[in-house]
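Quick one: the structure is below, and I'll ask about it shortly.
We show some of the complex, not the whole, and keep each chain where it was.
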Amino acid sequence: MADILTEQQFASDNYSGICPEAWAAMAEANAGHAPAYGADAWTQRAADGFRDLFETDCEVFFAFNGTAANSMALASLCRSYHSVICAESAHVETDECGAPEFFSGGSKLLIAPTTNGLLTPESVRAVAERRCDIHFPKPRAVTITQSTETGRVYSVAQVQALSETCRSLGLRLHMDGARFANACAALQRSPAELTWKSGVDVLCFGGTKNGMAVGEAILFFDRAMAEDFDYRCKQAGQLASKMRYLSAPWVGMLESGAWLGNAEHANACARRLAAALTDVPGVSLLFPVEANAVFLAAAPAALDALARRGWRFYTFIGGGARFMFAWDTLPERVDALARDIRECAVPAAA
Amino acid sequence: MADILTEQQFASDNYSGICPEAWAAMAEANAGHAPAYGADAWTQRAADGFRDLFETDCEVFFAFNGTAANSMALASLCRSYHSVICAESAHVETDECGAPEFFSGGSKLLIAPTTNGLLTPESVRAVAERRCDIHFPKPRAVTITQSTETGRVYSVAQVQALSETCRSLGLRLHMDGARFANACAALQRSPAELTWKSGVDVLCFGGTKNGMAVGEAILFFDRAMAEDFDYRCKQAGQLASKMRYLSAPWVGMLESGAWLGNAEHANACARRLAAALTDVPGVSLLFPVEANAVFLAAAPAALDALARRGWRFYTFIGGGARFMFAWDTLPERVDALARDIRECAVPAAA
């Protein structure tokens, strides 16, 4: 069993471990005693690191995982009778077991149509203006995922257009950045440009998929919006007593640049797979490959054959398969996957 | 500043780091890929380790911290219009920022009088029977902390007496075991004897104070009570995607016996400090030293002097100070503390 488990699989970028830079910082932080609940030097240094990286004096909080980070951020923008506009494919809608509704005490998620998983100003406006009576939850926020659950990225212009629409509608803009680093790597734009300079109010910056064990950062670019957010974290069971183990890895990632290097590597692996499959009959891309995900359309028989060869991946109705790459993906393992896809696809297409 | 921070302080056992056994397991778990969300071998092994240690086929869940573990466990025993009986000094009441109320959607905590922080069958019964009308939340659970926030331990007989009272009143019994290992070490009784064999329904077993970075285990001894608790964890932002980093340290702790050894060491340090102070004039114990805490009564001037020497500790109205010891406490540092207390106390008492 150990072989199967340790041999790399690409069902999720969560299968990866802790990257060397994060590990080293954690090891260094493990020397001796430190004050609890974030009053330690590592936590200060990590928060300052984010402020440097984002070129602004933002408020920084740490949460254990992305579900909690997103849910707390959205809850802070809403009351229970407000609603949040998101894509149908948004993680908050599809894979957080109702966490946004739980943390907010009932805020409803309103699904807006997308193009390949990308919200548009038009779709946001249409949903926001569909109802304006007290019998339906009042829209108060929009959440976009960068990079998206479909492996796409919003350009700076697209984020700006969305934030302008939000402003005009009285809505706040939240960014689920579980794979924010992958978006930065894909766009080659600065974190500042992709967020507050483009009108994003709150960012949840994902560390887990980026190479850490646990831990996401929540950045409020308007400090007033962060009022009492520390109480919220505490009450929601998201304040680590030994906070240095959440913050030190961020120090390792930010100061070394690994946050970006890891993402660049993951994105490159996605492109590598896509490139290796361009001429495989019966196999096509469901979405353009822009970040660290490859979504393939293929015959069910081909995917079954691939699974029988030991590959793990998520499938979708109608013959889709998802492959996700991480900081530690071995290029040769990508090549092996590509070979197997080709071999499984050809007889199926024949 | 580094000196002050890394030199051992005893304000909290949360100041300690990760113990070698937990660290080694985490390092081992960091090799290669593993399935996410607990479908990995480490998580299975940790859960089985708990079942072995507790000699029963309990349901085991992992949460990030004690606030979340306690709150989710209590919420699973209650609906929003139910209430939970606890001690005035209970962590759920005093230091979780209303987390039990938040996770349960409003369940009220009812304070019962204690003897040195220990609930008694009489006090529980008195509170449970005080109101029996629908205008006040109906009691549904009792929570006790083992060892208590005052450094005391409930004997097996005391737990049994409480659980019998609970049964007769239709109440469930929850144990906040943030320092459960310290209680086991103090009482030299098995985990089984201290929990399900004595009528405890749910235990939150603390790993953080015991030597880990993050992570508490929630054990349901009646599996029926755990129905859909996995959904609760997920929705509450308490399901780690890279679960192995929460579970592997438990494997290291349980299989090596460090969970108990760490607690024994911490308890011994508390006794060491207490023993060194028996003849100090003006200094006395607020509570018997049974686990890893020492609560001292001393003149404010003495405590001020102690603080000026660089010691960090929590103080209480009227002249009390708390010192907590952990797996890594250096005996010589305890001795240094004892010397400083003596020197600060004598002039103050004179």
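Each chain carries a letter (A and B) given by its place in the written order, and its residues are counted from 1.
Following the convention adopted for this analysis, a contact is a pair of C-beta atoms (placed from the backbone, for glycine too) under 8 Å apart; a residue touches a chain by one contact, two chains touch by 3 or more.
All of these numbers come straight from a predicted model, not from anything done at the bench.
Asks: Note that 2 identical chains are shown, then give how many the whole complex contains.
Replies: 4
FYI, only the chains that are shown with their structure count from here on.
Asks: Could you state the distance in Å from the CA-based centre of subunit A to that of subunit B?
Replies: Using C-alpha averages as centres, the distance is 34 Å.
Asks: Going by the contact rule at the top, pick out the subunit B residues touching subunit A in the complex.
Replies: Its residues touching subunit A are 1-2, 5-9, 11-12, 14-18, 23, 26, 29-37, 40-41, 63-69, 71-72, 96-99, 102-103, 105, 208-209, 213-214, 231, 234-242, 245-246, 312, 328.
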